[in-house]
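Only one protein chain is missing; all other protein chains are in place.
For reference, chains read A, B and C in written order, and residue numbers begin at 1 within each chain.
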Amino acid sequence: MTKEIKVLETCFGGKKIILIAGPCAVESKQEFDADVKDLKKVDCFRGGAYKGRTSPHSFLGLEEEGLQILKEASIKYKKPVVSEITSETQINNFIEMVDIIQVGARNMQNFELLKALGKTNKPILLKRGFANTVDELLNAAEYISKEGNDNIILCERGIRTFENTTRFTLDIGAVAVLKTKSNYPIIVDPSHAAGDSKYVEPLALAAIAAGADGIMIEVHSNPAKALSDKEQALTIKEYNNLIEKIEKIANSIGRTI
Amino acid sequence: MTKEIKVLETCFGGKKIILIAGPCAVESKQEFDADVKDLKKVDCFRGGAYKGRTSPHSFLGLEEEGLQILKEASIKYKKPVVSEITSETQINNFIEMVDIIQVGARNMQNFELLKALGKTNKPILLKRGFANTVDELLNAAEYISKEGNDNIILCERGIRTFENTTRFTLDIGAVAVLKTKSNYPIIVDPSHAAGDSKYVEPLALAAIAAGADGIMIEVHSNPAKALSDKEQALTIKEYNNLIEKIEKIANSIGRTI
Amino acid sequence: MTKEIKVLETCFGGKKIILIAGPCAVESKQEFDADVKDLKKVDCFRGGAYKGRTSPHSFLGLEEEGLQILKEASIKYKKPVVSEITSETQINNFIEMVDIIQVGARNMQNFELLKALGKTNKPILLKRGFANTVDELLNAAEYISKEGNDNIILCERGIRTFENTTRFTLDIGAVAVLKTKSNYPIIVDPSHAAGDSKYVEPLALAAIAAGADGIMIEVHSNPAKALSDKEQALTIKEYNNLIEKIEKIANSIGRTI
Partner (left out) sequence: MTKEIKVLETCFGGKKIILIAGPCAVESKQEFDADVKDLKKVDCFRGGAYKGRTSPHSFLGLEEEGLQILKEASIKYKKPVVSEITSETQINNFIEMVDIIQVGARNMQNFELLKALGKTNKPILLKRGFANTVDELLNAAEYISKEGNDNIILCERGIRTFENTTRFTLDIGAVAVLKTKSNYPIIVDPSHAAGDSKYVEPLALAAIAAGADGIMIEVHSNPAKALSDKEQALTIKEYNNLIEKIEKIANSIGRTI
């Protein structure tokens, strides 16, 4: 039985499949608004304020200003927002500004961060590290829950393999394995796994069919102009088309969106 | 546009999703019959006669007797049979006895075998090697087609990664990538990827949602007694339950079984 | 030309190969002393005070008390000590207590930590993440150097692959690649790669032959009683035997220990 985690009006882990969408990075207030205002049936917004990028010369995010934009969007649209934390020193800010705190793949075994988040009561979206096993993901979750916070949502986002026609290899089996080994809600991020917008749809549909409780999709009002991950962002129209297909698959397995 | 490949009354690559099922190995005439006679909506039977097993001390198959049992089943049930070839020296026998010749993962780059099969006009089910890239799979197909035979069906069956809660990691993205890079029908083998019967269903459903043209499932009348791969075989009842779910997903994306 | 990094009397990156040894974790003052006092030709001591372990139920280290024991050992033996930092919040303590700050594999892309360390002038031993590419390791180093600190020592310690007779697969080629792509000293940790004391020697010798500037070895006065990583720790006697062999290899390629 999957644990239900409620965030504002959104409930993770129920019959309803949760749709999270938004840009890779919060680029400006205007851009964020353009990215999210026309998304159909979206339940929750995503947007990065502190961007952990491979190279320090890449765009590293708006930081506190980005959190402020997310906070305003949450109030304006009455939907929860999720954003990635990259240091324990940011925790107070995140508690105040976002509804769900994301631990990114690169920090899945940043144990001091996990312990610190365990002492809050914020919902945590814990992404699997791209070279971590399912068991290590569950151990990471235990670092959080052991401190008292079991508002945890797990996220499969692709693992690193020798195959490189996709950016990562979505481990669709992990959804099934996690369902037997834990009772946390499981969501899937097809955007980072694909690394290419044209593969996001089949991965998203597969995730729903495999039993995921939600998906997290990168969108942008104009992907070619996105400051990060432009290859994998869907346009608003592509997203809305995808949601129609997701709804049909969801209904075919007795779920809703 | 996917190429259609017709084998007896079965057409791979059309709107209809093709269901292949049968035991890992042909164990006896009676057992094969028990394995397949009650499978609902099955289009094609599978069964190994020459078993390439990691250890030479494992059950290695009935060889020619196995092919004979498959031939009789094909006639009795009026359905095509597929079986794995493991050497060029078996080609004449396979041409006579089976409807589709499978090249297994371990022989995907057995180029002499591929060239020899390219000189026949038999449909070939070419499985991806568990450490081969999508591009290498397409190059292997070209070894066959270059000789004149392009009756090729590609099969994703999981790749080898560091994760070991499943036997292999099903590369669900490869289905999507292959659809953009080739026009051969693509099927998925969730049984070998999962290596555990309880994960076969979610992988099978994901495969259909991702756009696969068919699936190949291992079943056994009594998995605990199977001579090979007993952990991953579905019972007949489990298979029939799965097919109902597959039908619903297929219908939701405009396909049939 | 390899950059030379001097720490007390020890110089990384010169003709002399640097030998780092010590227990996985600092367990007590007495135990640490027993672990290191008889190590031949050792240049630097290692010992974990903050242990990032997969499970929160494992021994997690003595924390500040561990750092204090290292500090005293550094003074007593007049040799530098290296220990792993796991959070930016520990930086002031580490600056005071240790001579070289290690960033562990799991924190190689903890970019906030890297940036904070870049603002110090302490030597940093940066371990490659077990699923990070050589290029990502160099990018991580750039996060440190961009802030002004280029006292960086890189460490190859094995990557995660499908092979599991060793704990990780030592990427011996990475030593060669790093030598062509950067001028930082490169050391190798054969202990974590092997995960088994009987494979530490061949990996250590291979590292020296491939051009590494140093090695870091886990030792324990009584491995069977070690609180962490007991399988991979060498006894003091095994270590001393290994050093004799390392010296011969080093001399054969024109280096010393």
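To be clear about the criterion, a residue touches a chain if its C-beta (ideal position, glycine included) is under 8 Å from a C-beta of that chain, and two chains touch if they have at least 3 such contacts.
What you are looking at is a predicted structure, and each value in this text was computed from that prediction instead of being measured.
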Message: Considering the complete complex, identify which of C:Ala174, C:Ile215, C:Ala233 or C:Ile257 is in touch with the unshown chain.
response: C:Ala174
Query: At which residues does chain B meet the chain that is not included here?
result: 50, 52-57, 86-89, 106-107, 109-113, 115, 129-132, 136, 139, 142-143, 146, 160
Field: Footprint left on chain A by the chain that the document does not show
entry: 131, 160-162, 164
Message: To test your reading of the contact rule: which positions on chain C touch the chain that is missing from view?
response: 131, 133-135, 159, 161-166, 169-177, 179-181, 193-194, 198-199, 202-203, 205-211, 245, 248-249, 251-253
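Everything that follows uses one rule, which is that only the chains that are shown with their structure count from here on.
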Message: So, comparing C-alpha centroids, which chain is the farthest one from chain C?
response: B
- prompt: What is the size of the turn, to the nearest 5°, that moves the C-alpha atoms of chain B onto the matching ones in chain C?
  reply: 180
Message: Can you tell me which chain is nearest the middle of the complex, judged by mean CA position?
response: A
Query: Whole-Å distance, chain A centre to chain C centre, using C-alpha means?
result: 35
- request: Could you grab the centroid distance between chain B and chain C? Build each centroid from C-alpha atoms only and quote it in angstrom.
  value: 48
Residues of chain A touching at least two other chains: 131
